[in-house]
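To keep things clear, I will list the structure first and then write my remarks on it.
Note that one protein chain is taken out, while the other chains of the complex remain in position.
Now for chain A:
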């Protein structure tokens, strides 16, 4: 009995939280501009306020927990502040306003409602931030990294999950979002009223929508992997009221709709891989400068659907193309027709998506492709590509292996014959 008591007492002692004694706020208040404050490892509770140019650097095991509704760290009207190498928890992580040259590095922000909120920032650099939200529906959560009315922003090498929007960007001029991973959230990255944005080499997985781009002009979306967005209202990327967008070299796989375009103009979709999506590209109210060119479509149920305006398909590879290439120039002899009556209906009534793979719909789509071959209509690729690298590979023969195999075969035949003779 005593032993059990001792064990329980020991467990109680090691599980209790040890609060560190270093007074961070006092150190901040006393610090000269440009100072570096090293925060010893330990668990700190409080709501820090930074209003001058300093660096807060933690050690392994430094954690600051916010108290109440206020953030763990508030930065106001300060230039060149750096927050480095620590864990933050509580309802809000970092809130910064009127800042220039802010750097947030090597941070872990756990179980927060909203992790990083920046308003009126310039030259902000966020890198290596790990954010994990709470386990609740996304309507009950805040955003991972939210940036408002700012310019010249970089968000990179960060991992975010279980929040509302992983990276929310509103009214920002000049932002690069690269090498981040966002999972299990509402939107991976959400751009609104933004100009000159780049989303490069990110991975978006299992969100409602990977990339939500709204009322934005001048955006490059390149080399991203966008997978598993197959919620009823989900899309790999949704562009609403967007002007001048380039989507290139992205892998869009297993999404309900890989790319959805609405009210958008001058969108270039090139060199992307669309694999196993329910619908690869959907467009409504898209201008005639929008081009889908040199992409690969494999294993998608519907390649393209649109309203009457359509958009231009050119030189794409389609795995369901059944034409020939008698000229052997890598381009099909007859056009590829992506028109699908059912696809057009699905644009009007999204609930029809649940019948998309039914036998009658498959038959209807096949009929569409046969009937519309000669018709001049929307969603027709006049120059569909065929896979060029399908030529027979030169077989490398291993002579020794061949001779050994031949020896065993001849030996087997000889033994078999000998057995028959006896």
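As a convention for this text, a contact is a pair of C-beta atoms (placed from the backbone, for glycine too) under 8 Å apart; a residue touches a chain by one contact, two chains touch by 3 or more; residues count from 1.
Here is the rule we use: contacts and distances are computed from a predicted model.
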item: Chain not displayed: protein name in its UniProt record ("Nitrous oxide reduction protein", "(2Fe-2S)-binding protein", "Branched-chain amino acid ABC transporter permease" or "Methylamine dehydrogenase (amicyanin)"); value: "Nitrous oxide reduction protein"
item: Sole residue of A:56, A:147 or A:212 that reaches the chain not shown, by the stated touch rule; value: A:212
item: Identified contact with the non-displayed chain, of A:62, A:164, A:180 or A:365; value: A:164
item: Touch with the omitted chain, as defined above, among A:238, A:258 or A:339; value: A:238
item: Which of A:74, A:161 or A:186 contacts the chain that the document leaves out; value: A:186
item: Where the missing chain touches chain A, by residue; value: 137-139, 164, 170-171, 186, 192-193, 208, 212, 214-215, 232-233, 238, 240-241, 260, 262
